[in-house]
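The complex appears here minus one protein chain, its other protein chains still in place.
We call the chains A and B, going by the order they appear; numbering starts again at 1 in every chain.
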Amino acid sequence: MLLDAGTIQVGSEQLEVSWFLLLAAALFVLGAIGVLIRRNPLVMLICIELMLNAVNLTLVAFARQLNNREGQLFALMTMTVAAAEAVVGLAILVDIFRVRDLEDVDDLSELKG
Amino acid sequence: MQALALAILLFPAAGAVFLGVFNWRGSRLLTAFVGPGVVWAAFVCVLILLAGGVNQDFTYWTWIRSGSFSVPFDILIDHLSLFMCLVITGVGGLIVTYAVGYMEHETDGSYARFFCYMDVFVLSMLILVLAGNTIFLIVGWAGVGLSSYLLIGFYYWRRSAVVAARKAFVMNVIGDVGMILGAFVLFVSYKQVVYGPLFGALPKSDGGAVELAAFLLLVGGIAKSAQLPLHTWLPDAMEGPTPVSALIHAATMVTAGVYLVARFHVLYDAATYAHAAVAVIGAVTALFAASIALVQTDIKRVLAYSTMSQIGYMFLAVGIGAYSAGLFHLLSHAFFKALLFMAAGNVIHALHDDQDMRHYGGLWNDMRRSSVTFLVGSLSLAGIIPFVGFFSKENVLGEAFSRGDALGYSVWLIGFLTAVLTGFYTGRMWWISFWRPAAPERPVAGHLHEAPAVMLIPVAILAVLTTIGGALQVKAVGGWALVDDFLRPVLGEEHITAVALEYVATLLTLVLAALAFAAAYNFWIRGSWNVDAWRARLAGAARVLEHKYYFDELYDRAFVRPLDRLARLADREDRSVIDTGVVDVGTYTERSASSLSLTQTGFLRSYVLVFVAGAVIAAGLVLWRAQG
Partner (left out) sequence: MGPATLVFWIASLFALGGGLGVVLFKQAIRNVLSLVVVMLSLAVLFLLLSAQFVFAVQVIVYAGAVMVLFLFVITLLGPVREQSTMRLPWQVFISAVVIAGFAGFLVAMLRGVTYRTPDAADPLFGTVQAIGAGLFTDYLFPFELTSILLLVAAVGAIYLSRGPR
């Protein structure tokens, strides 16, 4: 209806794929806003995770619509990478917090000029 | 034979390379052997070629090839080039050997440097006389100019030496330009560079480009031989060590102009005006230089001006067509001038580098050997029998007199006056330096020592040659002319025959020159004539002579100062316009870089913003492309 993406059969109903896509888009945009506006580094990482999740939803929705498995596999890869990235990012954060009492990511501005 | 001819060049070249590259700080003994040794080796090669009667143009390879233009690397062995080679390697060998002793006070590095430069000079001069084509000649011509510069400025820590070297080089370059232009004119007009074909292609009389080419080549000769008006560098060149003055500025390099006219005699026979100009310039320079020599106080300067004057004689000779006479005088001058310089060097060496004659005196008693040799040289210079100087000078003047035309008589007259003047100033030089009682400034006899053997023997050899050399060419009634005969295959028949009046003229010249020599004693030593009164009367003339006719001042005003101003202007412009332009590029780059670096804010969030904005733009591009 909205995006002309077709429908899928769930049980006995037809669901619009476009709804899933729009939801994913909305979550992605929310995540983007969060990364840009929030100043707590931890929260920024979380917002990035949100964006990744939104992308996963899009991938799986398309996979279902087109009946192929690449989308799901890609979503699995994305999850793996997101996990790895979250681990390393958190480790760096912990390292920084060990040295200084960081509350605002804007404090990390030594690499300027 | 072909290899031998090349060996003449290779020996000094190898010596120069060895001394310059390998022996810079090396063994003094090795330098003392290699330096003169290679010159003597070349001399031996010349002797062998002479004995073998070789007469050929040897081509080794094609040096330049451009389309149809090709210049060979060739060595011309004929009697003229062998004659010059004998002088260069023989007299040169003696001088370089002498220098082994003279330069002993130098440091090891300077010692090697000196002999390296001398070998470079010998090589260049040999190239000059052995070249078989005009382009190769130019190579040698430029090479001797360079060697002269290097050797005049040998004591480079002395400002006066450096300035003199530069002056010599600049004037030589002026001559070089004339030379090169002359070679170009010849090539453009007659399409030849190799001597044989070139001389064959020249017209037999005036016409075409012969006058122009002859004049242009003459400019080169004038500069190299220090004739008017490009003469001012020669007296200053005395800043170089005495062996340099002996070799380059007496025996060889300055005679290059004479060789040039002789080699190109086919050209000059055709170009009558240029030919006459050679004679006139030679004669005038001879008189001019002799007059200046009269007031010089530095012994080397006297010898320098006398060189200038004697070369004037040589130019006079070749200018009237008496090529062999000119070359005989070249040979004889090489003998006695090198002798004079080296004997003077012995004196200078003993007197701790004092060259002012007013500080000399009494050397006849205290330095007998040097005095005797110097006397031999002086008498030869003055043209006194039986020394070789008499025979060669009379040869020249006799040829001029016997020509019988206006040019002949006028140059003879100038030559005659010069001969008398030569006797006068030579006598002055001898009496003041050697005969009178010692000057108070001179070191006492006990502190003087005669030169070592290595410096005395070459001088002695040259003294002997000066004494017996006259036997080469005695053109009196029923006499013989060995030099003429030797050079005839190259220079053609001398077309002047002696007239009876010539003998009278010769006798007159001899007597007056001898009287002048003796008169100088009365004038300066005995004081029979009041020197001071004369000086007061001729004060104006004396001043002109002392300032060398104000030539240096003239050139300074006319050329040096305007060029200096131009150079300063260029430097200022370079610094203000060009340098700032270049510097500005750097400054602007720096400034724009620092303004660009402001984007590195250090704030993570602005980076993310830029990141996202970039993604947005990319998305927009994709969309736009997809639609379009």
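In this section, contacts are C-beta pairs under 8 Å (C-beta built on N, C-alpha and C of every residue); 3 or more make two chains touch, one makes a residue touch a chain.
Just so it is clear, the model here is predicted, and its values are computed rather than measured.
Among the residues B:A3, B:L482, B:L554 or B:L609, only B:L609 touches the chain that is left out of the figure.
Across the interface with the omitted chain, subunit B contributes residues 603, 605-606, 609, 612-613, 615-616, 619-620, 622-623, 626-627. Residues 3-6, 8, 10-13, 15, 18-23, 25-34, 36-40, 42-43, 45-47, 49-50, 53, 56-57, 60-61, 63-70, 72-73, 75-77, 79-88, 90-95, 97-98, 103-104, 106, 109 are the ones on subunit A that touch the missing chain.
We take it that only the chains that are shown with their structure count from here on.
Our note on geometry: subunit A versus subunit B, Cα centroid distance of 92 Å, whole angstroms. Against subunit A, the residues of subunit B that register as touching in their complex are 597-598, 600-605, 608-609, 612.
On subunit A, the positions that touch subunit B within their shared complex are 32, 35-36, 39, 44, 105-106, 108-113.
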